[in-house]
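Every protein chain of the complex appears in place save one, which is left out.
For chain A:
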Amino acid sequence: MRQGWTAFNIVSVIIGFSFLYLPIVLLVIYSFNASQLVTVWAGFSTRWYVQLFNNQGLLDAAWVTLRVGVLSATVATLLGTFAAVALTRYTRFRGRVLFTGMVYAPLVMPEVITGLSLLLLFVAIDFDRGFWTVTLAHITFSMCFVAVIVQSKLLSFDRSLEEAAMDLGATPAKTFLSITLPVIWPAVAAGWLLAFTLSLDDLVVASFTTGPAATTLPMKIYSAVRLGVTPEINAVCTILIAIVTVGVLSATLVNKRREVRRARESQVAFG
């Protein structure tokens, strides 16, 4: 059934998309504003971008954020994948329901509580706060997101594939690496991307757990905004938006290409 473009449809689409994207579009436009004042348009200019690349403080923060993001996403993906495998595979151990619940709990835990409890822990064990504490904190909360994504993939995974591999002489470790991992790979990759994104835009947990030496980009932006929004901040955000957009688009494209290839292969086979 084909739906025509009625006036009602057009209006609702416009309202919906404006609601989502108008703020972002405004932000992008004003990042190219020549004026010092954020709300007054004074012609096109890239001066804020030039200034941005000379702002050592912001660049440092970006570098910290990137390192924290990559490291925490990678470790969280490893741990989350193992947790998911354990929870879906060893279904007969006692307290499994409790464990599953405990893995999911941080998903709904208010960030303030996560941040505060981690801060208390680091203070209690006398851990110097800085790059490593933020990274650990990010691993802690993004791990469960990875676990959830990978677990959903594992639940639809055909166990007899693993049995067949072991039957043909592969050890359990070899089976995991050469059969299970390649099949659940998209979920693992998606988990990494999500963990990375979560780390990239986390403000609350980072504020609790970091020290003066390791300020992340969101913290930097937040503190700068408190002194007033500058076009420079708009420029930073525009760059962030560009990065995220490119990331999402390339992930989609990779997936799409795979689908297209699969379809083409099937066509060759049956067409």
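Operating definition for what follows: a contact is a pair of C-beta atoms (placed from the backbone, for glycine too) under 8 Å apart; a residue touches a chain by one contact, two chains touch by 3 or more; residues count from 1.
Quick note on the criterion: contacts and distances are computed from a predicted model.
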Protein that the absent chain corresponds to, by UniProt name, given "Spermidine/putrescine import ATP-binding protein PotA", "Succinate dehydrogenase/fumarate reductase flavoprotein subunit", "Sarcosine oxidase subunit alpha" or "NADH-quinone oxidoreductase subunit H": "Spermidine/putrescine import ATP-binding protein PotA"
Option from A:Gly16, A:Gly57, A:Gly101 or A:Pro182 whose C-beta touches the chain left out: A:Pro182
Candidate in contact with the missing chain, chosen from A:Ala164, A:Leu177 or A:Ala213: A:Ala164
For chain A, the residues touching the chain missing from this view: 158, 160-161, 163-172, 174, 178-179, 182-183, 262, 265-266, 268-270
